[in-house]
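Sharing a structure, written as structure tokens. Questions coming.
The other protein chains are all here in position, but one chain of the complex has been omitted.
Entry: chain A
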Amino acid sequence: MNKNLINNLITICISIVLLFLSAILIENPWWFFVIPVFIWGIIVNRLRWKVSLFSIGFLSGFLVWLFGNIYFDFVLDGHVLNRIAMLISLPKFVLMLLTGLIGGILTGLSLFTGGSLFEVRELNGLKKYDAI
């Protein structure tokens, strides 16, 4: 299999695991997950994987927030999100997409930020950064 694809998949999987773990371990503040994801971004960067960090982060966060909400909405069948959708005058599916969007953007940004913290010299010469 393409090594790049595998690296992308690993990045997604670990990001998702991190999102779950941080939510389970630390409930407050609600944005705590960006810290482990940020660190994971640094690591991916240092591994010199060719991964589009924002897109991959976005995808992980989008999936976790969207399906997390769908799951609990279904299991707890409380119709809370129906009421929230009414409250902010949006159709429920738009609200669902919005939850995905929030999770996606934040995860994407934090992974990307982690990845862009340090400069990395690309050995393959695809990108040339100044090294000291």
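Definition applied: contacts are C-beta pairs under 8 Å (C-beta built on N, C-alpha and C of every residue); 3 or more make two chains touch, one makes a residue touch a chain; residues count from 1.
Basically, contacts and distances are computed from a predicted model.
*Asks:* Given that one chain of this complex has been left out, which of "Penicillin acylase family protein", "Probable sugar-binding periplasmic protein", "Stage V sporulation protein AD" or "Glutamate transport system permease protein" is its protein name according to UniProt?
*Replies:* Answer from the record: the omitted chain is "Penicillin acylase family protein".
*Asks:* Mind listing the chain A residues that contact the chain we can't see here?
*Replies:* On the chain A side, contact with the omitted chain comes from 23-24, 27-31, 34, 46, 64-65, 67-69, 71-73, 75-81, 83-84, 86-88, 95, 98-99, 102-103, 105-106, 109-110, 112-113, 116-120, 132.
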